[in-house]
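Of the protein chains in this complex, all but one are displayed in their positions.
Up next, subunit A:
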Amino acid sequence: MIPSTKKDAKKGTGIQVFARFRPQNSIEDKNKGHEAIKFDKDEKTIAVMTPEKKNESQMYTFDKVFKQNSTQDEVYNLAARPLIEDLFSGYYATVFAYGQTGGGKTYTMEGKPKKDKDAEDLRGVIPRAVEHIFDRIESKSDESTEYTVTVSYVEIYMEKIRDLLDATNTKNNLGIRVDLQRGVYVDGATEIVVNSDLELLKILERGSHKRHVSGTSMNVESSRSHAICMISLAAKNVNDFTIKTGKLFLVDLAGSEMVRKTGATDQRLQEAKQINKSLTSLGIVIKTLTERKLNAHVPYRDSKLTRILQDSLGGTSRASLIIACSPSSFNLAETVSTLRFGTRAKFIKNKPRVHVGYGGTEAEELLRKRDEEISRLKEQIAALTDAADVVNKENQAFRSVYGELPPDAELTEEFKRKPKLPQQFQRAVEYCSILEAEVFAISKEAKLVRHATSEIRQHIVTQRDVFGEARHQMAAAFRAPECTEEMRGKGREVDEILAMARWRSEDVLKSLRPLERASLAIEVAAKDSKTFGGQYHNNNNNNN
């Protein structure tokens, strides 16, 4: 026995293997067969007497071991139900059944015939799966999803594919085709669209019947052929027209005798320590040798079964294998060979693998390049650090001369958000230009004001002198002989007005003096700050 490794347990290989034992049957009882197996309480391990040495036993471990009293329902729920659920998410699912004739395979997969009184409870995996699919469709069906179920049913015997649903009986050697869009498929297999579980079951029944009938007439043992039933489920979303396709493969594998005789099995199933006795399998041995390394792949046609199941065993797929065995010492050899098949199946890898040509960069080349890159990065970083140092020094010089930048509310906010030096500079430069323009405007105004005040001053000085002259003339006029008293009276009134005006002029002149001083001061200040602003601006340009 091959012990399952810890790694496999962790990774949970895609294929789950279930072993099911039926009770001893009458033939076995008659032949004094006795139970030659012992169930472990973990429900996963089974101990079997070795056929060669009766007092020893061998252990086999599976994902689950079903005892003789297990019900069809239990088997379905564990081995098939989860797969059918996945089907609706667009997965591929495969249920394989394997076992010697009389091992209970047909009972597990199909169940008892309808006329049996407990037929409902005794239905096998296939009718349950079919019912399950249509139940799900009904419960999920809404306006936005349309489901289409199609079925095909083929048989592989001696590497020939025969259509079991073909009414014309002519499709006896179908080919396998591979298509970019469809993947691997059986070319020309009849596909029938079905609308109900009953319809589907009827079709399957017809197919099985045909397999059986032609089997006898052609002297073909039905149990020596593989039968594959493919049920496709397409869910179309009528809103966005997307289609999800799930596929269920129900595979009835031929018994082990058959597998050995025709070599129709997947070579991966033969990885156990088994010696092929016939030289016809030399090819398999050589292929195994070369396949250890993917690069050495030489195309080789796998058996038909492998090719059809290629998808189902790879990629987005789930698979269960149910092996059906007898518990009796009478059929011990067959049971052991079936169990061995089951343990080997555990090792099937069903994950799509990445194939790399010689295109990938070689490790050494890669490492060398990394090293180069790292030293380049280090250089770049050194250069950047130097540049940062220079900028920092300049900043310091700037601050020591001009102090921190003015606390402008908006600016500070800006700084907080983006504390980046280039932006800070930019903002400061912009701010300075604004200030500069303002100062320039002020100095211009101040200059105009100074001019205006000095003009006013000039004017008032002239006025004062004119008023003075006028009073002087008036005084001379009083002294003249022809001056009457009436005239003198009037003259005194005018002189008083003139005196008042002159005093007012003096007054205005006095109040103009601070104004003149102020405008001069502003002008001087503006001139100074303009020089400062320009200097700052120039500094900054140099930095950029």
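Assume a residue touches a chain if its C-beta (ideal position, glycine included) is under 8 Å from a C-beta of that chain, and two chains touch if they have at least 3 such contacts; residues count from 1.
Quick note on the criterion: contacts and distances are computed from a predicted model.
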item: Name under which UniProt lists the unshown chain, selected from "Non-structural maintenance of chromosomes element 1 homolog", "Two-component response regulator", "Mediator of RNA polymerase II transcription subunit 21" or "KIF-binding protein"; value: "KIF-binding protein"
item: Residue among A:I192, A:A387, A:V401 or A:V524 that touches the chain left out of view; value: A:A387
item: Absent-chain contact - pick from A:R182, A:R479 or A:K510; value: A:R182
item: Contacting the left-out chain in the complete assembly, out of A:N31, A:N77, A:T101 or A:Q396; value: A:T101
item: Touch list for subunit A against the chain that is not drawn; value: 11-12, 14, 50-53, 101-102, 177-184, 221, 223-224, 255, 257-258, 273-277, 279-280, 282-283, 285-290, 292-301, 311, 314-316, 333, 336-337, 349, 351-362, 365-367, 370-371, 373-374, 377-378, 380-381, 384-385, 387-388, 391, 420-422
